[in-house]
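All protein chains of the complex are present and in place, except for one that has been dropped.
All chains are identified by letter, namely A and B, in their written order; residue positions are counted from 1 within each chain.
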Amino acid sequence: MFKPPPRASGYIHTNYGEDLALLRTRTERMSLAIFLIIVASFPFLASPFALDLACQVFLASIGALSLMLLTGFAGQISLGHAGLIAAGAFTTGILAREIAAPFWITLPASALTGILLGFIFGLPSLRLRGLYLAVSTLALHFVVIYLGGEYETKRGFSTGIVIDPPSLVGFKLGGRGWYFILFMAAVANLLICVNLLRSRSGRAWGAIHVRETVAEALGINIARYKLLAFVISSSMTSVAGCLFAYYRGFVSVEAFDLFLSIQYVAMIIIGGMGSLLGALLGAMFVTVFPYLIEALLRLLPNAQKLAGDIFAVNYAAFGVVMILFLACEPLGLVGIWRRLQNYFLLWPFRYKPLAGARK
Amino acid sequence: MQLAVNILVLGSIYALIACGYVLIYRVSRVLNLAHGELMMLGAYLVLATASLFNGHPRMALAAAVLLSLLTGGLVYIFLMRKMTGEMVLAAILTTVALGILVRGIVILIWSAQQQYPAQALGVSNPSLVLFGGARISLWSAVLVATTFVVYGALFVFLRFGRWGMRMRAAGQNPLLAAQRGINLHGVYALAWSLSTLTGALAGILMALDSGLTGSMPVIGLKAFPAALVGGLDSFAGALIGALIVAGAEVLLIYYVDPLLSDVVPFLVLIAILIVRPWGLFGTREELDRV
Partner (left out) sequence: MINRFLLGGLTVCAIALPAAAQDAYLVGVTAALTGPPASTYAPAVDALRIYIDRVNAAGGVNGKQIKLMIEDDGAQPSKAAANTKKLITQDNVVLMVNASLSSTYAPVIAESKSANVPLLFASGVCPQSVYPPADPLQFCTTGYASQFDSRATLDFVKATAKGPIKMGFSAMAIPLSRGEMDYAMELSKKMDIDPVGQEIIPPSTADYTPFATKLKDAGPNWVYSWAPWVTQVRTLEALRKLGWQDDYIAWGHLEAEAELARLKDGKFYVVNSNALFQEKQPIHQEIEAAASKASSKFPAQTMTEGWIGGMAIEAALKGAGWPADPAKLRAAMENLKIDTKGLRGGPIEWTKNNHFRTRLYYRIYKWDGDKIARVQDWKTYEVK
């Protein structure tokens, strides 16, 4: 395993507040400020399309973070992620459509749906492990899609449920409004994850992930913490589904196919297992990458002539890059990031000088 | 009577696909999510060989099957070999990426249109009347027969063949097997070849029966519960699991609601896995239950 370098030296914490703080050094505070300035100015500089892409990245981040919590930290594999997003989106769609429920009702309702589904589909995890568990979560996906499809057909929404945009005190959201809302949602989610992971439950998940028997011997209630992981992750995912429904203004079963689940698994693996930063990087990469390839392929001469083939090439290229990534960079994007970090930390040395060498 | 035939045909389809999953999982503990795509590729290869060996359907079929055997080996040598020893989830995701790649290539070469290999080969698909008035189409009957032959051959090969024994050894304890001089890469490559071969057989026979589109890989996924119900590393399990799932599906379609046919195999799966987490016939691997 890779050991992250120390964050800072010479800082001695004299009270609990300092010890709990997320930002400890001046550099950290500075870089956060710069990052926030970039984030805040981005929507005023970028084209609406880039803005849309950024919103998609934020939405994907929420989903990827919650899957990372479940798979990367608690060690429970899930292939039902798209089903959970669909559950949140459908809860929102149905409530908004049937009883014209406003935003502040549908959001908690989606979270509640997520909690319920997370509990039910977390139950098999008490007996199943690994791939068997993964496939049993597939069932969740099919059940949700079946129910959603039934609702759509029975109510005659054959091209999907259209949802009116949420109104915040009569204020209508534009692209920029959505950008900030989704950004804040993603940040809130990140903070929840960070704090969960450094609390009692986070440590319990870590222990379960490494070896269940030992965790049990340490006095951790395995069943409780496994279910907790499922419930928390599912409710966060359902909230992402709710936001998705409002952002896109529609819900339909076709938007949540199995490929979406696989994309989320791809996000956390490409990003780097067991790292929240990895989930964010992975979400970004998997969302932006297809558009990037498209843009690059269009730069080729005669791109218009190949119009019929270019999309097949595009599709295949996505597969190739994913393979290259998995084969050549098993630690994921976070591995690259840490190598970069290390390079600057150790500069001018290539490797860490041996501890005894300087004596 | 017709219902029994339907169950037999659907069960054979699932069993033939499932044995591809089992072959690879058994020796290398990797779940091949590109199996559906490789199956489709095999069926598309028939289109290519049909134009190559014009007028010789047998030659064309044999060539397509051999090509798929080769494809499987190449997939291992150039791709999955790198993933040996990596995190299992990463290896699975690699197969997903492979699947995406194969789909892209298929659209690039053969376009997205519906194709009919039977027409390209110039063979027909008559309907045969069985006892009791039940009917089965010729290629479905061939599929059922193929499934039995494949399972029989695999049984003999794994039980008595030298390489079969090596495969079992590699599946049981790869480290020990390698130290006893078994060429692990050779064994894995063989497993991939055979798995692709059986997948291609299923794909080809299904395409001959009812045509071929780019949506075939989804069927590969539907055979998944079948492989798991029986236990991912047991051939007998795959066979019986396929029959259970197919039986549940056909009876539900007939007596309850056809819409449930997508959902119920997975519910059956969960029900069985909760009672026996390693499947009906699977080996009880490191399931250190607490």
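Here, a residue touches a chain if its C-beta (ideal position, glycine included) is under 8 Å from a C-beta of that chain, and two chains touch if they have at least 3 such contacts.
Nothing here was measured: the structure is a model prediction, and the numbers come from that model.
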Subject >> Residue among B:99, B:199 or B:214 touching the omitted chain >> reply: B:214
Subject >> Residue among B:122, B:152 or B:258 that touches the chain left out of view >> reply: B:258
Original post:
Looking at the whole complex, which of B:206, B:240 or B:273 touches the chain that is not displayed?
Top reply: B:206
**OP:** State which residues belonging to chain A touch the missing partner chain.
**Re:** 35, 38, 42, 46-50, 52-54, 56-57, 149, 152-153, 156-162, 248-250, 252-255, 257, 259, 281, 284-285, 288, 291-292, 294-296, 298-299, 307-308, 311-312, 314-315, 333, 337
Original post:
Can you name the residues of chain B that touch the chain not displayed here?
Top reply: 2-3, 6, 9-10, 13-14, 103-104, 107, 111-114, 116, 119, 125, 127, 129, 135-137, 140, 206, 210-211, 213-216, 218-219, 222-223, 249-250, 253-254, 258-259, 261-262
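Just so we're on the same page, only the chains that are shown with their structure count from here on.
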Subject >> Geometric centre distance via CA averages, chain B-chain A, whole Å >> reply: 33
**OP:** Could you pull out which chain B residues touch chain A in their complex?
**Re:** 31, 33, 79, 82-83, 86-90, 92-94, 96-105, 107-108, 221, 224-225, 228, 232, 259-260, 262-263, 266-267, 269-270, 273-274, 277-279, 287-290
Subject >> Contact set on chain A toward chain B in their complex >> reply: 71, 77, 124, 127-132, 135-136, 138-139, 142-143, 146, 149-150, 211-213, 216, 222, 258, 262, 265-266, 269, 273, 309, 311-320, 322-323, 326-327, 330
